[in-house]
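For this view, one protein chain was removed and the others were kept in their places.
Then we have chain A:
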Amino acid sequence: MSGARVGVVTFPGTLDDQDAARAVRLAGAEAVPLWHADHDLKGVDAVFLPGGFSYGDYLRCGAISRFAPLMEELIPAARAGLPVLGTCNGFQILCEAHLLPGALTRNAGLHYVCRDQKLRFENVDTPWTSDYAPGQEVVIPVKHGEGRFVANETTITGLEANGQVVLRYVGNPNGSLNDIAGIRNEAGNVIGLMPHPEHAVEELTGAPGTDGLGFFTSIMKALVNA
């Protein structure tokens, strides 16, 4: 094994970094802590942007983090093909950074929602989702107050037509357009999703089941086979 190294980014206010690092290790890869203030990706093979409330989310979620020194390194690397997965606040940051289209707005129900969410995979042709099958249904928790995916009609049509919708809610928790729970960029290396696969990787803890583990085993395989 070549020793796949997955960076896990910590911004001030990032919360799920410990969880993400644990999930990376469970899949057999090395979790490399990346600090927002460093201009340094430490040569990682992929990057995980965990959830949380970076900078308190007092401004638009992700709007400040997107300007972090680390992001100045990450954005060009992602454009050049580095596999990047952002969940929740990480998804919001990827949208703010224009690595993914659309935006995440206040939930339709106006409340924060934490629940074990049923989801369906659509397109799995990404380095983070190859262990899943199209149409496969899984349960992975969502927990967010601002997870309602919106974009203009052209963007939505484009995402659907290009097969860029990765995950859809089965029972929409937040009013996202087209029940979209996760998308990828055109190249397929950058994924954003509101659900938290890192909370569904062990039988003992987190959500019932281990349906989230596939994201981490997928990237592990993609990196080792690369």
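Observations on the model:
The rule we apply is simple: contacts are C-beta pairs under 8 Å (C-beta built on N, C-alpha and C of every residue); 3 or more make two chains touch, one makes a residue touch a chain; residues count from 1.
Criterion: contacts and distances are computed from a predicted model.
Per the UniProt record, the chain missing from the shown structure is "Phosphoribosylformylglycinamidine synthase subunit PurL", taken from the list "4Fe-4S ferredoxin-type domain-containing protein", "Phosphoribosylformylglycinamidine synthase subunit PurL", "ABC-2 type transport system ATP-binding protein" or "Paraquat-inducible membrane protein A". Residue A:R115 is the one among A:K42, A:H98 or A:R115 that touches the chain not shown. Note that of A:G7, A:G52, A:P127 or A:G188, the residue touching the chain absent from this view is A:G52.
The set of chain A residues touching the chain not shown comprises 12-13, 15-16, 18-19, 22-23, 52-53, 55-58, 111-115, 141, 143, 145, 196, 198-199, 204-207.
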